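All protein chains but one are shown at their positions in the complex.
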Amino acid sequence: MSGGLVGFGLVVVGILFALGMVYALTSRYGRMQDRPQPPRGVHLPPPSLLPAVLALGAALLGAGLAFRADDQPIANPFLAIPGVLVMVSGIVGWVRAAGREWRETDHAAHDDGGSGH
Amino acid sequence: MATTTLAPRFGAFRRSWVWDWLTTVDHKKIGILYIVNSFLFFLAAGLLALVVRSELAVPGLQFVNVQTYNQAFTMHGTIMVFLFVVPVLSGFANYIVPLMIGAPDMAFPRVNAISFWFLPVGGLLIFSGYLVGGAAAEGWTLYTPLSGAAYAPGYGTDLWLVGLTLVGTASILGSVNFIATIFKMRAPGKTLFRMPIFVWTMLVTATLILLATPVLAAGMIALLIDRNYGGSFFDPAAGGNPVLWQHIFWFFGHPEVYIVILPAMGVVSEVLPVFSRKPLFGYRAFVFATIAIGFLSFSVWAHHMFVTGQVFLPFFAFMTALIAVPTGVKMFNWMATLWRGSISLTTPMLFAIGFLTMFLIGGISGVMLSSPPIDFHLQDTYFVVAHLHYVFFGGSVFGVFAATYYWFPKMFGRRLNERLGKIHFAMHFIGFNLAFFPMHELGIQGMPRRISDYSATAGWTELNLLSTLGAFLIAASILPFLVNLVATFINGERVGDDPWEGNTLEWATSSPPPAYNFDVLPPIRSERPVFDLRHRHDAEHLAAEPHPPGEGEA
Partner (left out) sequence: MTARTRAAAAELPISHREAGMPTPLVGMLLFIASEVMFFGGLFAAYFNSRASYAGVWGPPESAPELEILPIALPITIVLLASSFTMQFGVWAIRRGDHRAMTRWVALTLALGVTFLIGQAYDYTTLGFGLSDGLFGTVFYTLTGFHGAHVFGGAVGLTILVARARAGQFNARHHVAVEAVSIYWHFVDLVWVALFTTLYFLR
């Protein structure tokens, strides 16, 4: 079992090292530019935190399902309930962002065209 | 059709790069995220492989106990398949496919981002088993009843199931994205039969993911229900059937291996023509062979179950042998592409040719295994381990490195150093064969797989030691690659749009491309628009004076 922990520790150290390397390298090029303009006729969503939020919520929910004690009927509430809340807020945020983008694009929603969410 | 810019959510203040990458919906950044994340998992799973090989080098348990060993090979397989080889090729596809079809981004950019972010969280869930009493330890195929609540209590297996459900959901969403993008976002002139082969293989791969992964999800949910909610799917005492798991798993699992190999075949189909200065031989045959492989992959799953005695052997043996036919067509087409070509042995070309030879060996051992009488002796021996590594590693991973060296200049505007690349290739190639070729013989001699130790009198010691040396050589070969990466980022040779004189649309824009990929597109009249662009004056020059074709670019 200690072998497993050592291995896991090595992996975590490796991940942190690699991430640090990526940070150092990518901070050399491509910092914030002004928002780039898509070509005429194309509309694409702006950057959004919601995908990462939804992933976090799904992870919490999943952990809640996995770390279930025998006396809990469905899932571990300390993980699953925050997970559900985060996911719901993410979905609500998504719908509101879609609505906002609909209002901002010229005229009606272009949701019969080539782009999506 | 007016308006394009959508107001930034938080206004135009400077943000850190962390926020930039966390919130990106740009397919190029997401592709890089996929690739970096996958390589990190590659290193982790590679370390686990070294644990396995160190233990097996000589008889006796020297380093780990049996439980730790079981976790090591289980996590090695799981991480390599689900968190390295499929996502890294998806990452390259995410970056390159929209460029190859002349699109400004994927069809659903935010869903694209979700598909990425589920990967690190799913992978961490799977790994976190190590922190809570042990990761999953029943082999990456997690057969019941060993993976049921009775024999695998503890959180590791549940975390595996839940984490993989997240990863699987992400792939399904990604496959929807790819198929919609390829059908709806191609530039004018880019008909289906003018798409690069890499796009075709990604289309078929995405279809396989779309149709096969949900079946795995159903199975994993069934196992979770059995383990945690008193279900009886796989419980013989309640009338359930443990072999049902194998059916469900392999119905997904066999298309999965084609999901692993087809993108790599696509990469090779892009690299070989460029470095042979010849078009790909038999474009249409390639397309139809790829589609045929996609169809057939759903009909062969029970060849993993020949020894259960519960499957109809003749049908599955026949279909498995049949799937070698379109694969053979591709092999011959690749060789015909090389034939009489003007070959330049750059690093991507070396890896592509390495793919051809190594995948051929893996394919042949696969055809051997497709015969039930042979399979009865070789199932669950090291012969199967040899076969799967020749196709996964000798096939897909060689394809991954070919893609890395080939498209790195496009992604980062700098070319990786050729000398270091060739050292990487040489060490990798030799180490790979040293590690895995002896396993064919070990399997024939009867060495079972998934064992942590073997008898000193079995006669397997020398070959195991050789195999372990090979494994460490593979690990060492990563070093020139990492050094190459760092050195190139710091001070590598800068390149322009088209350093390799490529054929496909990604080489028609800057390196790296601007935010929405193309300011203008060249005319698209064939599957090689950039080649056509470079040679567009040939007809005039042939009539006029002997000028070299193309403009005065590098």
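Here are a few things to note about the model shown:
Per-chain residue numbering starts at 1, and chain names A and B are given in the order in which the chains are listed.
By definition in this document, contacts are C-beta pairs under 8 Å (C-beta built on N, C-alpha and C of every residue); 3 or more make two chains touch, one makes a residue touch a chain.
Keep in mind it's a predicted model, so treat the numbers as computed, not measured.
Summary of contacts with the chain left out: across B:156, B:240, B:348 or B:492, the touching residue is B:240. The missing chain, though absent from the display, is touched by one residue of A:20, A:77 or A:99; that residue is A:99. Checked against the full complex, the candidates B:231, B:253, B:438 or B:499 give a single residue touching the omitted chain, namely B:231. Considering the whole complex, the residue from B:151, B:183, B:332 or B:376 that touches the absent chain is B:183. Only one of the listed residues, B:131, B:221 or B:451, touches the absent chain: B:221. Panel shows chain B; residues 1, 102-104, 107-108, 172, 175-177, 179-180, 183-189, 210-219, 221-222, 225-226, 229-233, 235, 238-241, 244, 247-248, 251, 496-497, 508-510, 514, 516, 518-524, 533, 536, 550-551, 553 of it touch the chain omitted from the view. Residues of chain A in touch with the missing chain: 39-42, 91, 95, 99, 102, 108-117.
Convention: only the chains that are shown with their structure count from here on.
Touching chain B in their complex are the following residues of chain A: 1, 3-5, 7-8, 10-11, 14-15, 18-19, 21-23, 25-28, 30-52, 54-56, 58-59, 62-63, 65-68, 94, 97, 101, 104-107, 114-117. Across the interface of their complex, chain A is touched by residues 1-9, 12, 14-15, 17, 20-26, 36, 39-40, 43-44, 47-48, 51, 63-65, 67-68, 71-72, 104-105, 107-111, 113-114, 116-118, 120-122, 124-125, 127-128, 130-132, 134-135, 155, 158-159, 161-163, 165-166, 169, 180, 184-185, 224, 228, 486, 489-490, 514-516, 518-519 of chain B.
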